[in-house]
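I am attaching a structure below and will ask some questions about it afterwards.
Just one protein chain is left out here, and the rest sit where they should.
For clarity, chains are labelled A and B in written order, and residue numbers in each chain start from 1.
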Amino acid sequence: MTDRPLRLEQHFKSMGGPARLVINAPPEQQLDLDKIAHLVRTLLETLEARYSRYQVESIVSIINRRAGSGVFTEIDPETQALLDLAGRLWDASGGLFDITSGPLRQAWDFRAGGSADPTQIDSARLLVGWEKIEWQASSFHLPTPGMEIDLGGLAKEYAADSAISVMRGLKVTSALIELAGDVATIGDSEDGTPWRVGIQDPDGVGSLCAVQLSNAAIATSGNYARRIDHEGKQYGHLINPQTGWPVEGPISVSVLDSHCLTAGAVATVACLHSEEHAHTWLEQAALPWLMVSSTGMRSGPIADRMPAPS
Amino acid sequence: MRYKDRSHLARGICLLTMLYLTACSSVKTVAPYDRGYLAEDGMKWDEGTRNAKLKGHVYTSKEASSGGAGSAGGGCGCN
Partner (left out) sequence: MAQARLEAAVAATKPPALTQLPGSSPLMKRLGARLLALPAYQTGTALADAPPAFTEVGLRYTHYSEDSIDQDAVIFGATDRYDIDVTQLWIEAPVGASWSVALDVQNDYQTGASPWFVGAQQDGEPGVIMSGASIQDNRVEVGVTTRYFWADGNAGFSVSHSDEDDYEATALAFDASWNTADDARTWSTSFSSSRDTLNPTQGVIPVFITEEDLDTQSAYFGVSQILSRTAIARIGLSYTLSEGYLSDPYKFRDQRPDTHERLSLSAGYRRFLIDSDASLQIDYRYYADTWGTDSHTVELAWAQNLPGGLLTPYVRYYTQREADFFSVIADTEAPHYADDYRLSSYGAVTLGARWAVALGENWTLELEAERYMTDADWGVFHGDAAPALVDFWRGTVGIIWRFD
């Protein structure tokens, strides 16, 4: 038995992006960190299998395959709660946040980097709209063939919260989970100070700034990751489902909350708004936030706490 | 410290009130998601309504004292 604190750090791929897991434990607690990490990774794999639209057996793929078939899909309480949050976000954002906007994304075909055909956009818009879904208690159905839902963003942040919850249940007092830039934490880092977490700089590869987290989570939503050119103009990859066009909103928004899912939901909706409306939305949420505008200007309670650039 | 001697009792209540105020003023907020340990089974005030009722019943019928934690209940011929 050693008296040194136990530490585990693992890097891996999960929920469609890079992941990092750190756990610290005092030696007297006698935690089996490898076993805990294994449980966390199993949980992440389970959630990915359940919610990824790239896995044919996921509940999302099943719902999407049955679009327009008239066959309702039974959904469990967990999926119901995630879909309920999606519905509440759609409502609160005036329809900007919409997990059915997949067909529009395909019309713009960001991967090819090409421009969109306006007629394609119009026909895609017919397949988009949360108000069209059919949902009664535990039965869910998409009414038109070609419609689809995407729970990817919410599921990733939910996975981070679930990992934290599982580790808390295993009496872990110090841990960090990072899934593609979204971070959730338990307690403080190994030296007893809050976890220092970097927010990615939209203009470069470095960190925009560091926030310190203790039993809190931060999520960042941005338009910087994948951008497209259209008739000489640069657009982000987020699309306004009502116009069918990419939004000209902030470059990135980071939000801090007790849970990653709620932080991520607020940040994602903020990025779909114009910068002015994003401000109002973030004020309403009343959580600490940081916004980087299209001109590179930083604002929000987190930015205000940073020293002025020299 | 008899009941009839009410000044003692008043002093007791004062002491408890002061204790309470001191304790509460030095308390830091504990975030709702950080209350996992407070939710442990061992942190409950009693070991379940039925067990607490039965134990209270036994002690009350064998000792002169009653009341205290939670409701005083009442209503049984359990002498």
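Observations
Following the convention adopted for this analysis, a contact is a pair of C-beta atoms (placed from the backbone, for glycine too) under 8 Å apart; a residue touches a chain by one contact, two chains touch by 3 or more.
Since this is a predicted model, take the numbers as computed values, not measurements.
Residue-wise, the contact with the chain that is not shown comes from A:Pro288, picked out of A:Gly102, A:Gly153, A:Gly244 or A:Pro288. Among A:Gln212, A:Thr243 or A:Ser274, the one in contact with the hidden chain is A:Gln212. Seen across the whole complex, the unshown chain contacts subunit A at 26, 28-29, 77-78, 80-81, 84-85, 88-89, 92, 158, 161-162, 164-165, 168, 171, 173, 187-188, 194, 196, 198, 207, 209-216, 256-259, 261-262, 265-266, 284-288, 290, 302-303, 305-307.
What subunit B contributes to its contact with the hidden chain is residues 1-4, 9, 12-13, 16, 19-20, 23-24, 27-45, 47-48, 50-51, 54, 58-59, 62-79.
To be clear about the criterion, only the chains that are shown with their structure count from here on.
If you average the Cα atoms of subunit A and of subunit B, the two centres end up 46 Å apart.
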